[in-house]
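Only one protein chain is missing from this complex, and each of the others stays in its spot.
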Amino acid sequence: MAEFMEGLNLTVLGVTIVFMVLAILAVVLYAVGWTERRLVEREAPAPAPAPAPAAKVEEKPAIPPKDLAVITAAILAYTAEKAAQLRPLPFRRKVSDAWRLYGVQSQMEEVEDFNYEMGKW
Amino acid sequence: MAEFMEGLNLTVLGVTIVFMVLAILAVVLYAVGWTERRLVEREAPAPAPAPAPAAKVEEKPAIPPKDLAVITAAILAYTAEKAAQLRPLPFRRKVSDAWRLYGVQSQMEEVEDFNYEMGKW
Amino acid sequence: MAEFMEGLNLTVLGVTIVFMVLAILAVVLYAVGWTERRLVEREAPAPAPAPAPAAKVEEKPAIPPKDLAVITAAILAYTAEKAAQLRPLPFRRKVSDAWRLYGVQSQMEEVEDFNYEMGKW
Amino acid sequence: MTGIVEQIIAFFQGMGLLNLTWGNVVMILVGLALVYLAIRYEMEPLLLLPIGISAVLVNIPLGHLANWPIAPELPEEIAENIFAVMTYLNQQYGPPGIFDLIYYTLIRTEIVPLLIFFGLGAMTDFGPMIADPKTALMGAAAQIGVFIAMLTALALGFNLHQAASIGIIGGADGPTTIYLTTKLAPEILGATAVAAYSYMSLVPLIQPPIIRALTSKEERKIRMEQLRPVSKREKIIFPIVSMIVIGLLVPSAAPLVGMLMIGNLFRESGVVERLSKAAQEELMNIVTIFLGLGVGSTMRAESFLTQETLMILGLGVVAFASATAGGVLFGKLMKHLSGGKINPMIGAAGVSAVPMSARVVQRMASEEDPGNFILMHAMGPNVAGVIGTAVAAGVFLAVLG
Amino acid sequence: MTGIVEQIIAFFQGMGLLNLTWGNVVMILVGLALVYLAIRYEMEPLLLLPIGISAVLVNIPLGHLANWPIAPELPEEIAENIFAVMTYLNQQYGPPGIFDLIYYTLIRTEIVPLLIFFGLGAMTDFGPMIADPKTALMGAAAQIGVFIAMLTALALGFNLHQAASIGIIGGADGPTTIYLTTKLAPEILGATAVAAYSYMSLVPLIQPPIIRALTSKEERKIRMEQLRPVSKREKIIFPIVSMIVIGLLVPSAAPLVGMLMIGNLFRESGVVERLSKAAQEELMNIVTIFLGLGVGSTMRAESFLTQETLMILGLGVVAFASATAGGVLFGKLMKHLSGGKINPMIGAAGVSAVPMSARVVQRMASEEDPGNFILMHAMGPNVAGVIGTAVAAGVFLAVLG
Partner (left out) sequence: MTGIVEQIIAFFQGMGLLNLTWGNVVMILVGLALVYLAIRYEMEPLLLLPIGISAVLVNIPLGHLANWPIAPELPEEIAENIFAVMTYLNQQYGPPGIFDLIYYTLIRTEIVPLLIFFGLGAMTDFGPMIADPKTALMGAAAQIGVFIAMLTALALGFNLHQAASIGIIGGADGPTTIYLTTKLAPEILGATAVAAYSYMSLVPLIQPPIIRALTSKEERKIRMEQLRPVSKREKIIFPIVSMIVIGLLVPSAAPLVGMLMIGNLFRESGVVERLSKAAQEELMNIVTIFLGLGVGSTMRAESFLTQETLMILGLGVVAFASATAGGVLFGKLMKHLSGGKINPMIGAAGVSAVPMSARVVQRMASEEDPGNFILMHAMGPNVAGVIGTAVAAGVFLAVLG
């Protein structure tokens, strides 16, 4: 029972402190925010970073959505095809680091997808 | 000699244990595999994952191999050219983290490929 | 004062050693360089690595600069557009690992760029 | 031929199967259950998978992965001296297994929970709380659940140190729970950690009924104004100011809050990207592995299979539920004070479990009104709740530690 | 002016050149040879390069990189207490150099070999063994080489602890060799580790003549049926079941098998990708660096330059050759039992050295019949051999440890 009373005291103390600390933090943040807006107002006439976005815009020429779709499709198809077609044969290519790590274990996928019908990787 | 006898005993024990353990493991794996096939059979009528691959197929429009080859070549050429052409001048660009690490060492390649004839990087 | 004298001695010793060590290192490097050039001369008649670069050249078909520019622009545009358009809605996609790490914190950018006017991400 | 007979006897005496207790069997099943939940339902898999599988492993008898007890009887003069403790345990219980080393050198010293807080800081954007600082108070209100759970635990007979560790589960911050429990009541570390992470992943089930019970349909429909943008400068100043303010007021929370804010400063400063990335990825991943393995290794039959563990799991629900209620009720108070501009549901996000509870709130708002977007407003209490729980832990440590 | 004279005397007395022994010179040359093999012939460079270069470095006299002996005389009451041992060594031999710290805190405690097994688990696909469990027996058969090499070592006069450590070289698993040698006979760690890694990279030279001698042309031509597909569920259950089964039967193998299987569970579960990646990459790379440097630092003239080392290197060949023979002969037995459906060569892959010995077998099959593809069938014994060697090490530890 004594311990429960102690717990109650601790609760009073704890809730007070938690609220106090976060309230103080909130007040400090309001102060920081207020100062920031003052600073920004004072700095406002200098639109220095404006040209930078402008430059960025230049890098992005207008492309008709249709062409964009074609290019997108092409790249996706290319990537998909390449992943499927160009899988290197494990026997030809250089032993990878993973294969060599202590000569013990390996990425088994690399040797796993063997096509028994075609006799090929 | 006593130690060699002890070694022989250890061999008998060891070989027995190794075979026993791996045999038990094999039996357990057969049991797991058998259970798995029973489970799969029971789940079979529900072809839930079928639409998912279908969706994937949609993402991959048919592209004639010739176009694909052209696109491939273009992207490869682009990448190669870009790597060659767009190498940034060390003096202009922002000092990288690697350059700054303790102000002590650096990726020397970045400053190494200076063309003395042309006076340019 | 005794300590300062000791420091002077240490200076004499230190400067001597530093110069000596780096001088020896320089001499060794000259010797290594000299040996290397002897070795290269002896190996010179065997132009073994020549076909390798040739093979590489094959991989890089000639593309007219104009086409290259178009492709470059297309890829840049595609990347830029995709980054802008395809941003996944946080609600639909699978919770990422970062979101799940201890259920405590997260990459807040993922939920931050909500457009209040359009009611959309 | 005595040799081979003796060897076979020695070998079979050392066979784990013959030394397996019922406790071990149950613990192995508990571990497997955690693994199943982690894989099948993706319940906090980054923690529950390692915790579960190492619980399985340490309950295999004689496995030499964990030879030392979790809460050993120690001579009083060395009890506080981690180096002397390890030397003593090695003397008493033999060389450390890998899980002993992980537990005693990385978790018991608090290195791992603090490094995780460091990484979390580098992952967290405190922007929503900076934009609307009053939401920080809802992060405070949700801590009421911590204290209610503590009082309930006391009433059920736990001692004060254990009760505080159980209460902190309601903060829904795994590393804080581990940090505090390790300091105050290491004997229940496994139970509190499992409870914290399990309920965190159950937030989408626990919170909605409570929120619905405490709010009206009209309240849930309240739309809030768009948050103001926050400048980079404010985001840089925030971790510095928080660290100093909280450190000066509650120094016992300084390790947790300090590491969190150093990580956040790395993130927001923009000049140490490779360190910020390391804190979020390579260091974080490695530390997470050790945290999971280390915590799981504390789940031994002798200390975990007690009635207390079941009570702790029950108290975890109390903690999460009362934290949610505390947040929502305080949200209603703020609604009244603000003249109805604040949606009280966002108070529920004060329990942390970032960003899940904020998403729960958003989903409930969308259900009532598909055009109501309060996610970012809920992120304010959400991240504030992390700080609030760290402060509560600091208070416990200051008084009890 | 006595100062400068004294300083110069002190300096030259401390010059390594004047303290260089013949032993040091030879060891530096041995280290350089390993570096050369690693770079020129890419022989296991991830281990042999760090091992070689740190062997060079620790044999520079007075360099303060490794001040403590590898197998010191210790007062009996502290010999098993790693913390007391380090305090004692610091008292006796001065502060630790960086290689002493790596060796005593990371290798001697087995942290590094176990973390490597953890990473290996995350890298290994046990699918081929799950698909065809009977191949596991060939992984057992190859362990015969371990015991033959042990008996040969005993006959040559090594004691039982050393002989077991030498035998395990035949398992062709570097981390297992390091784990066992560190526990049983740390004084020969350098020699066994170097032998294990060197011969592993010589598998393509050692195995073919033995396989050819033990099999007929017809046997080498045997084609095998395609393996059945293995479901994700089976792959998830495998590490859990293996860990429990082996842990209960041979608890002394639990650390090795347990860490291996935790890593594998991380890999196959699919829900902790960032931890699995960390285990395979960032953690693995860092640990590999420390393993190489730590093992190399044990190659000191006084303990390495002995006749025993030469004998160990010779015994390594015996171990690899007899393991290959054991696997192939058991393969022939299985061929007969299966009515000719099994190509006996795949037994040779049971020596581990994953995946090199499986590739050797495939290449030999292709030579006889270009359309014969048995690589995946050889991967079964190949990964089973890792488990088999760990079990053998567990038996040694249970009886001798």
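To keep things simple, chains are lettered A, B, C, D and E as they appear, and every chain counts its residues starting from 1.
Convention: a contact is a pair of C-beta atoms (placed from the backbone, for glycine too) under 8 Å apart; a residue touches a chain by one contact, two chains touch by 3 or more.
The shown structure was predicted, so the numbers you read here are calculated from the model rather than taken from an experiment.
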item: Contact partner of the left-out chain, one of E:Val30, E:Leu46, E:Ala164 or E:Leu227; value: E:Leu46
item: Chain D residues touching the omitted chain (full complex); value: 80-84, 87, 109-111, 114, 236, 240, 243-244, 247-252, 254-255, 258-259, 262, 265-266, 269-272, 274-275, 277-279, 282-283, 395, 398-399
item: Contacts of chain C with the absent chain, listed as residue ranges; value: 3-4, 6-8, 10-11, 13-15, 17-30, 32-33, 36, 39-40
item: Hidden partner interface residues of chain E, rising order; value: 7, 10-11, 14-17, 20, 28, 32, 35, 38-39, 42, 45-46, 49-50, 53-54, 56-57, 60-65, 83, 86-87, 90-91, 94-98, 101, 281-282, 285-286, 288-289, 292-293
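Definition applied: only the chains that are shown with their structure count from here on.
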item: Minimum number of chain-to-chain contact steps, chain B to chain D; value: 1
item: Identity of the chain that, by mean CA position, is farthest from chain A; value: E
item: Which listed pair, C-E, A-D or B-E, duplicates the contacts of B-D in over half of its pairs; value: C-E
item: Centre-most chain [mean C-alpha coordinates]; value: B
item: Contact-richer chain pair (by C-beta pairs counted) among C-E and A-D; value: A-D
item: Approximate Å spacing (C-alpha centroids) for the pair chain B, chain C; value: 20
item: Sites on chain B at which at least two other chains make contact; value: 6, 10, 13, 17, 75
item: Touching two or more other chains - residue numbers and ranges from chain D; value: 7, 11, 42, 45-46, 288
